[in-house]
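Complex shown without one protein chain; remaining protein chains in place.
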Amino acid sequence: MGYCLDQAGFNQILNEWSKEYFVYAPKLFKDGGSFSDTDRIRYGEIHTVEEIVFDRKSDYSYKEILLPLSQTLFFFTDDMVKEADLPKKGAVILLRSCDLHAVKRLDEIYLQNGCEDYYYKRLRDRVKFILIGCQHSFENCFCVDMGTNRIDNYDAYIEMKNGEIYVDNHNDVWKPLFTTYSRRTPEVIPAYATENKTHIHIPDGITPDIAHSKIWDEYDSRCINCGRCNFVCPTCTCFTMQDIFYVDNGKVGERRRVWASCMVDGFTDVAGGGCYRKKNGQRMRFKVLHKVYDYKKRNGYHMCVGCGRCDDICPEYISFSNSINKLDAAIKEVSINAVK
Amino acid sequence: MDVNTKKMKKNAFRVTKHRGFTASRIRVPGGYLEAKYLGMIQNIAETYGNGIVNITTRQGFEIPGIKFADMPKVNELIQPIIEGLDINQEVLGQGYTASGTRNVTACVGNNVCPYACYNTSLFAKKIEKAIFPNDLYFKVALTGCPNDCAKVRMHDFGIMGMTLPQYDKERCVNCGACVKACTKKSVSALATVNCKVVRDAHKCIGCGECVLNCPTGAWTRSHEKYFRLTIFGRTGKKNPRLGEDFIKWADEASIIKIICNTYDYVKNYIDPLAPGGKEHIGYIVDRTGFEEFKKWALKDVQFPANAEINTPIYWKGIKY
Partner (left out) sequence: MQSNEYLPFLSEIKAVIKHTDIEYTFRLTYEGNVKPGQFFEVSIPKYGEAPISVSGIGSGTVDLTIRRVGKVTNEIFERYVGDKLFMRGPYGNGFDIDSYKEKELVVIAGGTGLSPVKGIVDYFCSHSQDTKGMTLIAGFKTPKDILFREEFVHWQQKMNVILTVDSAENDTTCKVGLVTEYIPQLHLNNVNEAAAIVVGPPMMMKFTTQGLLKRGFHEENIWISHERKMCCGIGKCGHCKIDDTYVCLDGPVFNFVKGRQLLD
């Protein structure tokens, strides 16, 4: 059902939610950019609607709420382990259609692939999603081609128009709240991008042989294996375990997991010094194929949701979408070479 | 021809090797100007000069080949440049009021450069406003980061941008990029301890490489802008020397105050017989001793809490 609220009314609702939830939304971190006098838009806790950045894409995605960059799993002594506490409250996350599609990808890995992930599950069970409308596409977005520009499995939809907040609520528990604080009950239909400037075409007929294509070679030198593309990606899920032994008592410590990147050195290192993907081109190939080929082979749909953040952030101006568009030629190249 | 060369030089016209011909010097603080002024400079060069413009080593323009007689006309034409660049002026329409304190130079800074820790052009303008016009021979230069592309250590006052890195360990994934960058490109102030990064505050020069290389935003810049102030570097005939560190983690206000205080100090101690009223500040400090300089320079200066003052300072360099 649709509602129209003024900012004060919506802030009342945020206040009500804050009893039970941390509310997270893209917000502006002043001077938070890499370069001086530049800001960063990323997820953070908000208390008022004014803090929400509606008109720009966040540099990093919502995923850090479900998968913290650095998460303590448990504490240990020589002969005991103690599980880390759960956050005190659940979470309400405001996010765009592409990112809500990405949640399905996180769920696939953390709830399906093998056993359920205990730490993910216990957070995930207490999360509500509010869809932010996209009145237009942003730079580098290719959600339309990925089919992720629309979604309807949200708890609520939110849109800011002429200083008023329009909401479409799907969550019955929230109905009284919205009824109390709304001014009107217009019909609210989620806005979504219908056209992107960036287009991609994922060819059928990719085979593992595409690894032998020359298209990957240019990335050996162009890519600096910093991992930004992975860290901003709403669907990248890899992590590395770390054991920390406290300095004052070396027998006591904690085990954490931190985000890992398949582009960064060390990802495929095994004991004894072996490394399975040394060249940046190989790493690029591994990443690209995971996003638009092998994930689908395993799970039935593509991993990439077309948010374009990897293109937005790459310091070397490597375009992921452009690398997808080279796959057609790569297929032809390896098939011709196979005939030879 | 009867021309007061002292007055002429003070008015930023050079006595050249060509008798009766002068060169007009246009000051451009920080080397930062709107392109429209280039047209005006062109016009002066083609109307009253010999059609040539020299880009000076101090980021100004020098228009040679001007007849002494045309100086008033040139001053009329440079008036919009003086006003447009917001240069302090005592008498409107009469050109530059002084030339002793040289154009404040700066690297391109954070208007363009990713390494720069602040807006060098803006700070250059602020300093220019605070110190010009003045007949004393001061050279001030600003550079965005410790790479020191502006070679500020060759100046009386060198200002080098710094940022105080802020570390959010919850965003750190131990990728090692900052440690690697700091080790290979900077001063090895970072080390990995227990899968997180520890910064040696004493070693850190605030270059921002950690922030630039951090892929997750675990390292960010401080809201406050900080500077390293180096003093009394110089070229010259007797004893060219590199500027030495005076203040680390200074702020804008403290730097401006120190420079202004130094004018008072120089006024008081300059050799009254110095040829052309021109004496390198460094020689004056050699004469009075560093402590006397420091007493004057730090008068009423309010530093940020984390500022470090390096004292006493000894200069090296080549002595002839």
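By letter and in written order, the chains are A and B; residue numbering begins at 1 in each of them.
FYI, a residue touches a chain if its C-beta (ideal position, glycine included) is under 8 Å from a C-beta of that chain, and two chains touch if they have at least 3 such contacts.
Bear in mind the structure is a predicted one, so any value in this text is a computation, not a measurement.
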| item | value |
| --- | --- |
| Visible chains that the absent chain touches, using the contact criterion stated earlier | A |
| Option touching the unshown chain, where A:R183, A:K297 or A:K332 are the choices | A:K297 |
| Option touching the unshown chain, where A:L73, A:L177, A:I202 or A:I224 are the choices | A:L73 |
| Missing-partner contacts on chain A, residue numbers | 73-74, 76, 78-79, 81, 83, 109-110, 113-119, 121-122, 208, 211, 237-243, 245, 250, 255, 257, 260, 262, 267-274, 276-277, 282, 286, 289-290, 294-295, 297-298 |
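The rule we apply is simple: only the chains that are shown with their structure count from here on.
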| item | value |
| --- | --- |
| Touching residues (chain side chain A, partner chain B) in the complex | 29-32, 34-37, 40, 42, 59-60, 68-70, 226-228, 231, 240, 242, 244-245, 247, 256, 258-261, 264-266 |
| For the chain B and chain A complex, residues of the former touching the latter | 110, 114, 116-119, 161, 163, 169-177, 193-195, 208, 211-218, 220-223, 225 |
